[in-house]
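There's a structure below that I have some questions on.
With one protein chain withheld, the remaining protein chains of the complex are depicted in position.
Moving on, here comes subunit A:
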Amino acid sequence: MSFRGETIDRRNFLKAAGITFAAGLVPGSLMALERADAVYASGFRAPDGAFGIATVSERGEIIDRITLPARAHGLAFSPATGRAVAFARRPGTFAMAFDPARKAEPVIITSPVGRHFYGHGHFSPDGRLLYASENDFEGNRGMIGIYDAGQSFQRIGEFEAYGIGTHDMTVSDDGKMLVIANGGIETHPDFGRTKLNIDRMEPSLVLLDAKSGALIQKHTLPSSLAQLSTRHLDIADNGRIWFACQWEGARNALPPLAGWLSKGEDIALLDLPEETTVRLGNYVGAIAVNRRDGVVGLTSPVGGTAVTLDVKTGLVLKEDVLREAAGVAPAKSGIATSSYDGQFNQTRSRVAWDQHIVRIV
């Protein structure tokens, strides 16, 4: 999830939201929205077990909620159109396009037969296309579904992801390149969320031509890191692609958990301090770059830790204890975080925040 300096201005958001949206808010939420310097969206589970998406203020207060038919995972937001999409958690088959300002009715997108969503996607910079990571589960290959992000979100094509267990994906700022994290783990809806090939994983990072789907470059990992699932991505302002990983190998190993790559260059794996790797529990659940501040945020629900890195050097700037850490997003200053036990920045709400946050204002 990235904040690329193109989010909607708060006043414009309020103006666009109009009377209907504002009238639908309880007074506390309206106050929260008026005070907000940033607005985020994230999936959540309510105490009654219901799932939804909430818009959230900079302080972490819930502004608005939209009900979902099942659990969501990652989200995409288009500053160009103001539309957002929440993707079902794998092996879910729905995604919901919605307008955080409630100017338009939500649209349910269904994956085609033989495909399910992997939980992530991204808009093209002009907001006209939506790309979604998908599983061709009979073919055991990752795909990128392409949807016309107009009114009905019709599926208009697909590209091969050149890997298995495709998870997060993003788009370069100029819209010319798709960046794909293939986690390397085989799953099949017949077996739920069971990981079917832990002893023979094939993680990879792939760059595709956004127009043709042609492979630009693909990076696999050395055999010693075959169980390092490359899963989440964000892009820094110099075009450097940051990735975060989850280790499926021996628990007493100290694998690299993040790294970067650029077009035309090999991947670089970050050798984090040993104690940081331990505190991250060999598992990074989410990554986000704050371009303005030049920092990268990582969170780990396993270790209960949020780590902030320098975007230029990769050095650790800060570590925070955050029990059941979930999402990260670029904040007005630094990195916004959430947790499964309801913490979102400085506010605790009676919901379980899901794994990812997207910044929309």
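The rule is short, and it goes like this: contacts are C-beta pairs under 8 Å (C-beta built on N, C-alpha and C of every residue); 3 or more make two chains touch, one makes a residue touch a chain; residues count from 1.
Note that contacts and distances are computed from a predicted model.
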Practice prompt. Mind telling me which option in "Branched-chain amino acid ABC transporter permease", "Homoserine O-acetyltransferase", "Imelysin-like domain-containing protein" or "Peptide/nickel transport system ATP-binding protein" is what UniProt lists for the chain we can't see?
Written response: "Imelysin-like domain-containing protein"
Fill in: Full-complex contact with the absent chain, from A:A80, A:I198 or A:L215
A:I198
Discussion item. Using the touch definition from the top, which of A:G175, A:G213 or A:G304 touches the missing chain?
Written reply: A:G304
Worksheet item: Which of these touches the unseen chain: A:L221, A:L298 or A:V358?
Response: A:L221
Worksheet item: Going by the touch rule given at the top, which residues of subunit A touch the chain that is not shown?
Response: 45, 49, 73, 89-90, 119, 167, 190-196, 198-199, 221-222, 224-225, 231, 246, 250-256, 259, 266-274, 278-281, 283, 285, 300-305, 313-324, 340-342, 352, 355
